[in-house]
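One protein chain is absent from this view; the other protein chains keep their places.
Labels run A and B following the written order; every chain starts at residue 1.
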Amino acid sequence: MILASFKQNKSLGCSEGRYPVKRHLVGSAAGVALALVLTGCGKGGSSGGADADGKTIRFVAAKYDDDTQPYWENLIKDFEAENPGYQVELEVVDWEQIDSKVKTYTQTGQQPDVLNYNKFSDFARDDLIHRAKDVVSPKVLDDFLPIFADQAQYEGVQYGLPFISSARLFFYNKDIFDKAGISEPPSSWAEVEDAAEKVKKAGDIPLGLPLGAEEAQAEFSIWAMNNGGGWTDKSGQWAVDQRANVETLDFLQKLTKAGLTQPNPEATNRKDVFNQFAQGKIGMINGAVFMRKGFIDTVDKKLNYGVAPLPSKDGTTHNTLGVQDYLVAFKKDEDKNREAVNKFLDFFYQKKNASKFLSTEGFLSVTKSAGDALSADSAYYKPFVDALSGARFAPTGNPNWATVEGAVKQRIGTAVSSAEPEEVLSEIQKTAEKDG
Amino acid sequence: MSAVTAETAPTAEPAAEISAKGAATAARRRRPPRLRTVLLTAVGWLVALTFLAPYLQMLLTALKPTQELMKSPPSYLPSRWEWSNFADVWSLKDPPVSDALWFSLYVAGMSTLLALAVGLPAAYYTARNRFRGRGAFLLLVLVTQMFAPTALLVGIYREMVSLDLTDTAEGLILVNAAFNLPFCIWILNAYFASIPKELEEAAYMDGAGRLGALARVTLPLALPGVVTALVYTFIGAWNEYVVALTITSSGDRTTLTKAIPGFVTAYQEQWQYLFATSLIAIVPVVVLFVFVERYLISGLTAGGIK
Partner (left out) sequence: MSVQDVTARIVGAEEDRTPAAPERGSRRPRPARRLRALEPLLWLGPALVLILAVVVWPVVEMVRTSLMDISSTGLTRGFAGGANYTELFAEPDLPGVVLRTLIWVVGVVTVTITVSLGLAQLLNARFPGRRLVRWALIVPWAASVLMTALTWRWMLNNFYGVVNRVLMDVGILDKPVNWLADPVQSFAWMMAVAVFVSLPFTAFVILSGLGTIPAEVYEAARLDGAGPVRTYLGVTLPLLRPSLLVAAIINVINVFNSFPVIWAMTRGGPGFSTDTTTTYMYKLAFDNQDVGESAAMAVVNFALILLVVLVYLRVVRHREETG
């Protein structure tokens, strides 16, 4: 039977796709219908695993390094032991991928209950997250250091929960400085240039300047803020193209073109610069508090380096770049998870738990209690903690910051190589002013 | 020796006229001249070396101790052979590579089976029959190949949510099978179409059913195509990264590809583990290939078909 039909079919057809598409439409309509039925069956299945009784929550944490996952797993075990019936589902995501995951979750309505992230204000603007005071106890709320709590505000209300912070200082290689005949670390830009010339003559790379896409915004803002520049003006409006910023890039461009930096700053990432410094090849860099754990100790524990305040244009005031990461709690349809979220967050912010994370990962504390616990290991951390009093932060409270940061990462490197600082900055300013 | 030459003498002349130059010749010769073999072997080995070079470099780097990894200028060989890098990554890291390996194997294997199971009938039928919508079907197959999962992440994720397949191997299997299916159908269609129908007709005449003819005559002849589709789908599913990243969330559902980039973050750099894991990831695919490679070439050249 099949054979017969097979032959019939063959003699039937010189016509192919030219034929009226009706048959094809029927076929595909059937397929689509089938698919829709399938999806209808599955819909409303799980809301990502969270439980009906509000005792299971989803927590997405960012991966800092290998110690992050074990830390959270242990913390969750302790939490679940102390609070029977409550469960936390953990997901650890690389920083590289977390943007994509978070956007996917938000777009599909699958936000977790708690998220460890570096932004919060656009969530606040879109009314996606709880206010800080709604998800932690007053004791925890008070424990946040004011300098960090202030940064976590959107339109005057605190939404973000400060998680960890870092500060930057000027790292210099004492051996290289000795070789070049420099006795003191530079504190003004003129001295930086001078020291750089000396180091270059002595045969090493003077200044490490990572303006590659990885963290260009941090590097740029460190220099800019020590020239009185920054991202916004005094009233909080975007002022990326201000005079002080242009001067900063002019200075950096001058250094680059004079060969006083590593080759091609616009294409070099922070990782590589940190590593070369740890190998003793670079004389000076803007380093971060976590450099020791992640980059120096792994290469050369005996590196002879010193730490100094970041150089500023005139050498008087020295600002540092403060960076903090946040925890945020997403609003869910029914509020049933809020109690569990509250419990979990309060548990984390207990002194012993929070300070354990900081000492494991090498960051600075954002709470008073954890900060006290950390001062034991003070020799290395003290300068960073002190510098925090003069810390300037990125305007994370402005929902457009993510867009500006993206534009800076992409473009700013070109300002020291192929393009002119003024044009690059005005491009970025345009992006900032566009309604994101 | 000379007897052989004498016997083949009548045909030797035209053959001798044909140049004995190396790789450009396509035909099979009765007895290749020695120079040609030597040349071919040399070129062959050179080619092999070129293709293996980056991976040898990966291997050497994976065996270096941490301090030496990014030394500038770099050393060619490790000063100390750190085989422990492989051991560490196999069982000590979180998640251990051994777990990720099995998970990846499962996902890739099942995706391949699914794609072939679904694609073989479709390709066979399309190759053998004219039916209304055939052209449209082939066009659909061609067009859906043009979409890379990277652009479709949100839609895929949303779909997995409604099918309740997030964070499951089954979800990954479906997606991988579906995205590799167009290629399978395309290439199987080409192979089936190139096999003359007469061969199947002959089998029908001898009493084999339609499926019997398919199994006994057509499939063996289309084996190169089937194997190509198999290898392509397996590798596609094995190395798939973005969808695995998006769909899975818990630690025990990690594919190998997901585990790899995590070694180098903004806060730590463990290139030796990254390279070690990548090398481990290559092994199963090569093993698979070693097994199926001979089927790639069998075909009508087996002779004796007529």
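We adopt the following convention: contacts are C-beta pairs under 8 Å (C-beta built on N, C-alpha and C of every residue); 3 or more make two chains touch, one makes a residue touch a chain.
Treat the numbers as computed from the prediction; the structure is a model and nothing was measured.
The missing chain, though absent from the display, is touched by one residue of B:Leu69, B:Val217 or B:Ala266; that residue is B:Leu69. When you scan B:Leu105, B:Leu152 or B:Leu219 for touch with the missing chain, the hit is B:Leu152.
From the options B:Thr61, B:Thr112 or B:Thr265, the residue with contact to the unseen chain in the full assembly is B:Thr61. Hidden from this view is one chain, which touches chain A at 1, 3-5, 7-11, 13-14, 23, 27-28, 30-32, 34-35, 38-39, 99-100, 102-107, 122-123, 125-126, 128, 212-213, 263-264, 266-268, 272, 275-276, 281, 399-400, 402-403, 406-407, 409-411, 413-414, 417-419, 431, 436. Seen from chain B, the chain kept out of the figure touches residues 14-15, 17-19, 21, 23-28, 32, 37, 40-41, 43-45, 47-49, 51-52, 54-55, 57-58, 61, 69-74, 76, 114, 117-119, 121-122, 124-127, 129-134, 137, 140-148, 150-156, 158-159, 174-175, 177-179, 181-183, 185-187, 190-191, 193-198, 201-202, 204-205, 224-225, 227-228, 231-232, 235, 238-239, 241, 257, 260-261, 271, 274-275, 278, 281-282, 285-286, 289-290, 293, 296-301, 303, 305.
Throughout what follows, only the chains that are shown with their structure count from here on.
Within the complex formed with chain B, the chain A residues making contact are 2-3, 6, 9-10, 12-19, 21, 23-24, 27-28, 38-39, 42-43, 45-46, 48-49, 60, 63-66, 69-70, 89-92, 94-97, 100-101, 103-104, 107-108, 110, 214-215, 270-272, 275-276, 279, 281, 290, 294-295, 298-300, 361.
Remark: chain B residues 66-67, 70-72, 93-94, 128-140, 153-154, 157-159, 161-167, 204, 210, 245-246, 249-251, 261-262, 264-270 touch chain A in the complex.
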